[in-house]
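What follows is a structure written as structure tokens; I'll ask about it next.
Of the protein chains in this complex, one is absent; all others appear in place.
Per-chain residue numbering starts at 1, and chain names A, B and C are given in the order in which the chains are listed.
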Amino acid sequence: MSTQQHSGVPQPRGRMGRLSAWLDQPKVLAWLMLGPAVLYVIAFVGFPFLLAIALSMSDATIGDPSLDKFVGLANFSAVMQTDAFQLALRNSLIVTAGTLALVLVLATLASELLVHSFRGKRLFQMIFILPWALPVSLTAIVWMWFLDSTFSPVDWVLVQLNLLGPGSVWGPFNHLYFLGREWLGLASVIVTDTWRMLPLATIIVLAGRMSIPEERFEQARIDGAGVFRILFRITLPALKPMLIVAILFTGLLVIGEMSLVQLLTRGGPGHSTQVLPYWAYLKGIQGGSLAQGAAITLFLFPFLLVASVLALRAAYRSQEA
Amino acid sequence: MLRKIGFYCGIGFLTLFSIVPLLWALVTVFKRDSDMYSVGTVPFFYNEPPTLDHLIFLFTESNFGLFVQNSAIVGIFVVLITMVLSIPAAFSLARLTGSWGERSGMAIFLVYLIPPSLLFIPMYQIVVWLGVANTIWSLVIVLPTITVPFCTWLLLGFFRSVPRSLDEAAMLDGCGQFTTFYRVLLPQVWPGIGACAVFAFSLSLGNYIYAATFITRSAARTISAGVPTELIRGDVFFWPELMAATLVVAIPLAVVYGLFFNYLVGGFRNAT
Amino acid sequence: MTVLTLRALEKHYGSIKAVDHVDLQLESGEFMAILGPSGSGKSTLMRMVAGLESPTAGDILVDGQSVVNVPPQHRNVAMVFQSFALYPHMTVRDNILFPLVSRKVPKHEHEARLNKATSMLGVEDLLDRRPNRLSGGQQQRVALARALVRDPDLFVFDEPLSALDAQIRSRARAELRELHDQTRITTLYVTHDQVEAMGLADRVAVINEGRLHQVGTPQELYNDPADLFVAGFIGNPPMNLIPINETTVAGIRPEDMLVDPEGDVSNVFIDLAVTIEHIEYLGSEWLAHGQAQSDADTHGQELHVIARLPASSHPDFVSGQKCRMVGQRKDVCLFDRASGKRQARAEVPA
């Protein structure tokens, strides 16, 4: 067979052929295929980002957004000294951490349930994913109405249970005023964020859960491990990389979101439920101080950068191990 | 037995958690205003006969139908653009760029560290330069900033999960780099692409700030910005209409996402 | 006629030399095995031949023409992967036809070629299945059919049997050789399994740490190992390597080691007092593992020796028993201790 045409190394012919062969080289093709996405991101994220950095070091306002005056880090020191900023920073961290904690616990629970098959699972999946199908602004409106200071059904139920209302444990009023108290307000934001992020986080964690071979659980059961021992010694360590991915997705989507707080509490009472993105928006856009708004927005950047890089490295490492 | 009870308790709890605020929304949709603004009655009951007026109002008197249509168009185009940009990019990073491409999976995430609460001003400038201000195309152009990095990252994982020997076999079988990508690798990652599409669609649907500032023409608005603008008038909230809008959006999407649930899980399973 | 020539081929990854100055020639129709432990550079060598890696230095000639700058799709090299690398989204038929479609072979030829390849490998019944519904052996046949369908100049196998169950491996080996005898396609077969290499190949190239140690027929490798590495690698168990002085190491096959020889043994070259450690029974033979108390310089190291005894000998050793192991002059190969190279017999000091 191989006796015929030994020099069988067909090479491309013609100008088009040579061109397409040239384009098909890995190095050329790599840029050809990566290029559009890179250019897009540079144009629509890189450029605005640089502008945001420039803004944060200028004295730009809405009416005069020119970058003609360089003020160094003055905006950063100016915003950092205010109560509002400090509260916003604190709350951003509390809300993100609180949401992550709740989401991770619930997502682990949900994934533990969803890994099994049961009757009505399809329906359950649809109900479970409902919150994720909503735009954030509508999520905020639904919860705003759900927790309304006058008409909240939660309050009504609590009153019926004698937990709320005159002479009850939780005070003399018929309402808890979820959105009007510092810690209840923050808790409400956390619960709402949890509500909307749980489906996504569960999907991620479940993906990790399904990759754990069943034998590992059987072995543990043979070894006499109980539910909690299995959870903490088998499941969680194996889920670690996926939990980190879930933390990243959830954390980034929560910490950058402003419309939830904007609609739910508007940062009040006082600034006690203020968060950084909304404070930046208020200061920068509503209040007109573009430069200070940019400084507020960018404040978290280096920290998030380090946190994300560490998290991702941890995720990759524990995966390789 | 105890396990079983625990299991169904868990299912029950999660079901309630997901659905109760929306059930309350559902009750509200059919309430008459005077009933809704009553205290001292059982809030879950219809103390006055329920009414379809709010639902009818939503579809006939507001631009809600247009919002849905716009959101659908924006979503579809955003998904298309996202796929056109991120599939080749993910392939390139996974297969062509060598080790730095492998590692750049991390860098892709950094894009998300910049919240859009201020980016929208320069973004709007770009939108104006492109001559698409105040049209849904402004969102079609800008929203992929949110979806492209996520999807590239997800797809990168999908491509990585395909054994390299498959590409090598294809090349030895006579395929060039591109044909290998197109004929052999791409078919392996279809489920992942489906998961990414669903994901990109829901991200594009959810964005508020760009949608609210780039488009002021009511007829060109999308659900996320149009519904609050049209149904919250200063100090008057059209609660039943708002709730109706929410449910009308959420339920069909939840059904679709529910059907995609396993694909989505499979997507992330491969991605990391 | 030479089909493939490797000239001073090198591949470096950073400071690591995966392939270090390899020269090799394959004659037309020859079946050559590249044998080496894992990490020896054999896969890199093969991948360079296929075009999946580009060499750092040196040249690869196919039919006398350099193909170093030719991408894999333009080399007429067919490869069978360890994992078989069947395309999961295609049926078996499409898998096998894929090289023809990719290479734009005229459509009317497809059916005939497909039939020829499938009948040769007996996979005609599987054509409409997807690869994930096939057994390992079936997958291997399909992979072979896909490689065969396009009349390659050169066949490259990357440990194609290692993914198969042990039971069917020897049958698959026989079939492979049969296939080669039918087609006479020049073949480069990479393996770490010396049984495969020795059993299949016309010639075997032994490679370690990127360097080619010896190329020869299985008999040559076994009987005349070119250096210490080959001596210690080929054979199961391999040669006993016994240092006899500062410069020389003597090698002797376990079956040539005489245990407590009765009567006079002529021309004794090695004579060891050995403490038996344990005895292995392998059905057709016994292996006696022992600890030698050599007076030769062993740098304080213990010297482990193995003797192979025929099954009929029924040795009645127990652990700890002392015995004498003797090697005759004719059975001994001598190696230079520093370079590891084989010494000419003439140089051996008596």
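The definition used in the following text is that a residue touches a chain if its C-beta (ideal position, glycine included) is under 8 Å from a C-beta of that chain, and two chains touch if they have at least 3 such contacts.
We adopt the following convention: contacts and distances are computed from a predicted model.
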Undepicted complex member, UniProt protein name, chosen from "Extracellular solute-binding protein", "Hydrogenase maturation factor", "Acyl-CoA dehydrogenase family protein" or "Peptide/nickel transport system permease protein": "Extracellular solute-binding protein"
Touch partners, limited to displayed chains, of the chain removed from view: A, B
Full-complex contact with the absent chain, from B:N47, B:Q69, B:Q125 or B:S161: B:Q125
Sole contact to the chain not displayed, among B:A212, B:A245 or B:L264: B:A212
Residue among A:G14, A:G63, A:G167 or A:G224 touching the omitted chain: A:G63
Chain A residues touching the omitted chain (full complex): 59, 61-65, 78, 82-84, 144, 148-151, 173, 175, 177-182, 185, 263, 265-272, 281-283, 285-290
Residues in chain B touching the chain absent from view: 33-34, 37-39, 51, 53-54, 57, 61, 120-122, 124-125, 127-128, 133-134, 209, 212-214, 216-218, 225, 228-230, 232-238, 240-241
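Methods note: only the chains that are shown with their structure count from here on.
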Far-end chain from chain B, centres as C-alpha averages: C
Averaged-CA centre spacing for the pair chain B and chain A, given as whole angstrom: 14
Whole-Å gap between the CA centroids of chain B and chain C: 56
Overlap residues in chain A, where contacts from two or more other chains coincide: 24-25
Overlap residues in chain C, where contacts from two or more other chains coincide: 71, 75, 103
Touching residues on chain C, where the partner in the complex is chain B: 50-52, 71-73, 75, 77-79, 81-83, 85-89, 98-99, 102-103, 146, 150
Contacting residues of chain B [partner chain C, same complex]: 163, 165-166, 168-176, 179, 183-184, 187-188
Touching residues on chain A, where the partner in the complex is chain B: 20-21, 23-27, 29-34, 36-38, 40-41, 43-45, 47-49, 51-52, 55, 65, 106, 109-110, 112-113, 116, 118, 122-138, 141-143, 145-146, 150-151, 153, 156, 195, 198-199, 203-204, 206-208, 210-211, 241-242, 245, 248, 252-253, 255-259, 263, 276-278, 280-281, 284-285, 290, 293-294, 297-298, 300-301, 304-305, 308-309, 312-313, 315, 319
